[in-house]
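Remarks on the structure that follows.
One protein chain omitted, others in place.
Per-chain residue numbering starts at 1, and chain names A, B, C, D and E are given in the order in which the chains are listed.
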Amino acid sequence: MPVRSVLAFGEVMMRLEVPGYATLEQSRTLHYLFSGSGVNVLSGLSRFGYSTRLISKLPANRLGDAAMTYLRTLGLSTALILRGGEYMGMYFLEQGFGVRSSKVTYTNRKESSFCQSQLEEYEMDVLLADANLIHFCGISLAVTPNVRRIVVALAAEAKKRGLTVSFDCNFRPKLWDSYEEAKPWYEKMLSLADICMISEQDAIHILNWETEETDREKQMQDFLPKISEAFNLSVVAGTIREVAQDGHFLKGFVFMNGEMACSKSYHFPVLERIGAGDAFAGGVIHGFFEKMSSQETVDFAVAASVYAHTTYGDSPVADLKEIEAWMESSYREIER
Amino acid sequence: MPVRSVLAFGEVMMRLEVPGYATLEQSRTLHYLFSGSGVNVLSGLSRFGYSTRLISKLPANRLGDAAMTYLRTLGLSTALILRGGEYMGMYFLEQGFGVRSSKVTYTNRKESSFCQSQLEEYEMDVLLADANLIHFCGISLAVTPNVRRIVVALAAEAKKRGLTVSFDCNFRPKLWDSYEEAKPWYEKMLSLADICMISEQDAIHILNWETEETDREKQMQDFLPKISEAFNLSVVAGTIREVAQDGHFLKGFVFMNGEMACSKSYHFPVLERIGAGDAFAGGVIHGFFEKMSSQETVDFAVAASVYAHTTYGDSPVADLKEIEAWMESSYREIER
Amino acid sequence: MPVRSVLAFGEVMMRLEVPGYATLEQSRTLHYLFSGSGVNVLSGLSRFGYSTRLISKLPANRLGDAAMTYLRTLGLSTALILRGGEYMGMYFLEQGFGVRSSKVTYTNRKESSFCQSQLEEYEMDVLLADANLIHFCGISLAVTPNVRRIVVALAAEAKKRGLTVSFDCNFRPKLWDSYEEAKPWYEKMLSLADICMISEQDAIHILNWETEETDREKQMQDFLPKISEAFNLSVVAGTIREVAQDGHFLKGFVFMNGEMACSKSYHFPVLERIGAGDAFAGGVIHGFFEKMSSQETVDFAVAASVYAHTTYGDSPVADLKEIEAWMESSYREIER
Amino acid sequence: MPVRSVLAFGEVMMRLEVPGYATLEQSRTLHYLFSGSGVNVLSGLSRFGYSTRLISKLPANRLGDAAMTYLRTLGLSTALILRGGEYMGMYFLEQGFGVRSSKVTYTNRKESSFCQSQLEEYEMDVLLADANLIHFCGISLAVTPNVRRIVVALAAEAKKRGLTVSFDCNFRPKLWDSYEEAKPWYEKMLSLADICMISEQDAIHILNWETEETDREKQMQDFLPKISEAFNLSVVAGTIREVAQDGHFLKGFVFMNGEMACSKSYHFPVLERIGAGDAFAGGVIHGFFEKMSSQETVDFAVAASVYAHTTYGDSPVADLKEIEAWMESSYREIER
Amino acid sequence: MPVRSVLAFGEVMMRLEVPGYATLEQSRTLHYLFSGSGVNVLSGLSRFGYSTRLISKLPANRLGDAAMTYLRTLGLSTALILRGGEYMGMYFLEQGFGVRSSKVTYTNRKESSFCQSQLEEYEMDVLLADANLIHFCGISLAVTPNVRRIVVALAAEAKKRGLTVSFDCNFRPKLWDSYEEAKPWYEKMLSLADICMISEQDAIHILNWETEETDREKQMQDFLPKISEAFNLSVVAGTIREVAQDGHFLKGFVFMNGEMACSKSYHFPVLERIGAGDAFAGGVIHGFFEKMSSQETVDFAVAASVYAHTTYGDSPVADLKEIEAWMESSYREIER
Partner (left out) sequence: MPVRSVLAFGEVMMRLEVPGYATLEQSRTLHYLFSGSGVNVLSGLSRFGYSTRLISKLPANRLGDAAMTYLRTLGLSTALILRGGEYMGMYFLEQGFGVRSSKVTYTNRKESSFCQSQLEEYEMDVLLADANLIHFCGISLAVTPNVRRIVVALAAEAKKRGLTVSFDCNFRPKLWDSYEEAKPWYEKMLSLADICMISEQDAIHILNWETEETDREKQMQDFLPKISEAFNLSVVAGTIREVAQDGHFLKGFVFMNGEMACSKSYHFPVLERIGAGDAFAGGVIHGFFEKMSSQETVDFAVAASVYAHTTYGDSPVADLKEIEAWMESSYREIER
């Protein structure tokens, strides 16, 4: 497989997790790592053999240094990361148990080096050189007006230069005032993108589309081809998740090459919920590069996502061999 | 909600837990905290906004100091805790896994400052001032003759002064020689109490009552109104628990305001079993203060108890908002 | 019960386990202990009150010292362990989660003190004195030609001296070039043994036997009596395991005293998979010593094995009282 | 000793410390606690038997809850702490070793609930009721203009109501643009204060005073009485610290009751540097309340400060008995 | 060296240590192990190649089991340990730092299985068979009247059977009402002993002897020969320790074979203070068995004691090779 070069633009955040099932009140210890939606997509693709570079900005202090070091452990190149500004976004994670849900508490992310960075700092010629694809996520579209501007500018420039543009809608209600505020920005990104991860909820609420279907799966199958056509997208993909007490159910949907395909529904216990959507996006991008069929793509992408629920940390760390072995085999206890 | 002032009388014990699923033989490390039935009831009520003060006795040494500090983290006032004597009760906890049950090993509790404390040390005027309710538990009734005497004296004096008296039967067979030994003391406490937590087993074995029902749930529904009448209790409540390999089943029963009510049966995985009964008691007391109906009370109290199974430590730490959000909503993965 | 003296011959390996569900890449910390098939069988029997001595060889360095110390915590006598050579075998264990399987990575075991030890170092008169039984395992038969030679020589000499010989087939495909290579050695050991743990797969693949049955359980019931007869074995036993996402299924089979018996099928969550087969072997040996019936033996041995899945570490650590209490009782939450 | 009621106004920050001597790059784990200059002074006084209440503001989220709980472990009343705003200040601490210095990295403190709080939120009648003394620190004077305004308003109102006002100059160069900017605010606070902790450097740089002395100790002895006179202060105190590779040297100076006194010079190894100045301030305040002589005060305050270097965490946790025992005795190995 | 068989009589206690330099209030974690004066002496001798058996009593519960397992890691035989009674003694250890001393808090030791054990439980014929020496310690003489009786009875019986009797005075003031109470019991033990560890303070305070010397070292040199003569002791030994901030000073004294000898004075940093006296006692016993001169004995015993200050845990764990290598060599950084 020739090496493909993939870029992602997005924030790097510090995750501070209370170990075990204790709360912040009960503990004195935190485990930390660094993640972000773009980081996670690249981490997954890096294990699939891609050359991956993150476009972001980190403070020029010891926290920023620690983040840089951590990103390299994921296999990402940090050569394109700007340094400067003062802070980085952080979130505290208290793990839920059984019927008790996990709790996330953010620090003031809007003052972060990334969220305060300006379009002028990003040198398009340097950043977009020698790359095949660039990935964006709806969170970047939401955080601050200047980052929103950078997203659209980078996407437009990338498209102009012939890179494939990938966009994961990833709508976070708390970061927007209303769906109306988000609508034009999402439509802009969909029109620039070649590959898009979207849910039936996004179509209904953000795009304000209608469907006669009431079943979520049927809504997905109704919307994806229409979205592909409306925005001239090569690939449109999404997942439906159901949460039960003894694990999650996950099913994937991909429309590409004019064909709609869906995966089987997996039921599985969950170690890490965060980053599983990014693993799906990475799987879809891999299917696209490998010229897989829509069925092959959705099968692989959902498997990569399910598998990512079982590994520690937000960022996917399984390589192709590991995922494929799992897809092919029945359950294996111990690999000696 | 005006602040209500609640007292509890009971022992503070040190819990020393082997981390993970190792045994005392296999580990070199213990996690410790401080708990007790009264502590747990107050911890839950403290999160519901009550002013809570524990009546107990702790040694005037560094272990006692550490216990005092820990109790404050739970939101309890330690102003009424006597200091003196020499020791505190301890128990070692080895967590079970799957079919293997947890093991508890006690140190010599009977020599503890609390268990050796004398009625004369407790100044009624100081302890019972400015309080609305005082809670007792059957364990205190069992540990030593002098503590048994203190329980009854405090309850009688509290009743005389117009406090609501709450009593959780909490029968521990190992601490009594026979049911016959326990019977008069339990009857005494029931006659002094306004609120009582009791099980159908307690009615049959301790009170030596009979019922034609053979089903546990029906026995509960048969006994609770009769107990309320016999002992002139405002509230009588209890739970039935079934233990299965993949979690527990819990159902609550409350008779108050002349109405019998029962909750739905919850099925859920368990992080911490100890203290869940105290969370139920706290929920019942809250229902009483809030003038809830028997149905509202049992629904809230069982929810508080189920939720307490999912948090670390013996003592309930969820506030009203957290419990109510869980009661109202379906399952939520992550709260961001 | 008079003390019985049991020997086992086998390698001691160092297990280095990544804590939690992280991978070797993600962690900086390992938990270690020392185990081995022979170690595990003796650990179980030691808790049943047997005098247990391991025959093995460990390097005369600080790792060997640490292993010696650890073995004593399991209740094994280390008096018969040779010291010398340079290395000990190690394996790294990364715990799986849900659909992700555990991963084991070995270091170069073949250079270990044990695998390089020579027959001449083992003084039969010293090693086999005052013993009732000696246990071997198919792994020792596989590791190196010299250890293979020691196994057969020890077994033959033990048989000559009147010790009961126990052999667990424990076939590891990766350690043999082919089934054909293994066949004569396994046949040799079966002919020397009195007690044998074997699976229907071993009979088909190693012994190259045939059966008309297609169901695994029926194959077991078909093979065990035939193996007993063919090799003149007093006891032939085996288990069938099925792996499901929410736990394992385990069922045991024992042919002894001319009677075939099988246990009920247990379904249970798993904390530790490694060493559970050794716990079964220990249970069978105990049944043999206790002159249990085949039904009693299989019931006890499977219970010991199921229970061993719930305790930390490879080596069984439950005593008779604990296993029997579990067999007799229904599920108990907490033992106070 | 009658209970004295002491207030302090100041920020609560979260301290996140890399365990051992690793850097943020090298670790995955942090230990956290909550501290602040006012917190530390009150923590020390709380152990001396004072009633202590912190005036501050914390976010109404889970981090704020955790801080509230932690403050109670220190013995502080949290009844006067405002809740609201969004964030709390944090700092990361990497411990130095030998010749390598410790590193502190701050997050954006200026957006904290405290630093963004407004004078109008502080209800003087509630906050200053039933108190004997209120303590301020120069850091609060520096962080934001609105906090600076609150400091002066609270101090003036406290003085008017007859509370003793205590002020620790605690100048942090990075938080001010210049000494000139700081001068009028410091002079204002000195004129409002009754007790002041100041260094000879502060006198020279902030107050812009001159002295003919070149030796630091002599400068101290020259300045303290003059400062007392100039600002009509009852107590003026300070310390001189020298840092050597094998520990620190600390000497204290107090002018009160018209008398100048200095302690002996202690030389000692250091576990925790942060908070030791606050321990000194607490010691001075205790000397003032106890009507000690200037010599007694400085001896006690320096002992409290030296001892605080040996306990874990920023906040002093030694009680009077522990400090006095150490002052009286020679070195003791183990107290059984 | 032929194997020598050594016995010790003494209590096994559980040590629960707060990790790092935190206090019981500040931590949530404890490290535990099991020790005791007799345990420590045997642990040291076990590493020197002696066969060691402890005579003690432990409860027949999971704590007792854990203690048994731990003792085996030290190389002790647990075959002579009685099981029964209910409790074991425990102590909590908070490590000091620099000028802050360590704190030890005991639980109620007097109710322990050991302290409640009766002379009748100890079968002399079994316990004293096949042994060369038995060691006692002054702590056993102090804890309870029945243990005191056992000590003297065992010592007398051992002497009668020809075992060498070793006694370490180890006076703990808190366990006696007065020196007068202790005097007859100490004189009794000295008259039964062949080897004795004693300090000049013991001679002055317990034995009520006088000396014209004022210097501690000279007092030692004055007393030891006189004690040897007065009580007909083969070996009398002791140490003088001075505690400084940057480490301890230790010097040893031995009178045997009619010769007085003293070691050089070592100055060294201290990891573990507890058990270092027991390491000295073990060294003296080894010198006695090896028929070393008094100079060789004191040099070896002090080296063993100094070295024991540098290893984790109360019990000495260094073998002869390690101690001798250190005695012979100058300081070595790393042994590869």
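The definition used in the following text is that a residue touches a chain if its C-beta (ideal position, glycine included) is under 8 Å from a C-beta of that chain, and two chains touch if they have at least 3 such contacts.
All values derive from a computational prediction rather than experimental measurement.
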| item | value |
| --- | --- |
| Residue touching the undisplayed chain, where the options are D:83, D:183, D:205 or D:273 | D:273 |
| Contacts of chain A with the absent chain, listed as residue ranges | 69-70, 72-73, 75 |
| Those residues of chain D which, in the complete complex, touch the missing chain | 20-23, 25-26, 96-104, 106, 172, 174, 243-246, 273-274 |
| Those residues of chain C which, in the complete complex, touch the missing chain | 16, 23-25, 28-33, 61-63, 65-66, 69-70, 86-87, 90, 92, 94, 103, 105, 107-108, 111 |
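Here is the rule we go by: only the chains that are shown with their structure count from here on.
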| item | value |
| --- | --- |
| Over-half contact-pair match to A-B, picked out of the listed pairs C-E, B-E or A-C | A-C |
| Which of B-E and C-E has more C-beta pairs touching across its chains | B-E |
| Interchain centroid distance [CA atoms averaged], chain B/chain D, Å | 42 |
| Approximate Å spacing (C-alpha centroids) for the pair chain A, chain D | 46 |
| Two or more partner chains touched - positions in chain A | 23, 25, 28, 103, 246 |
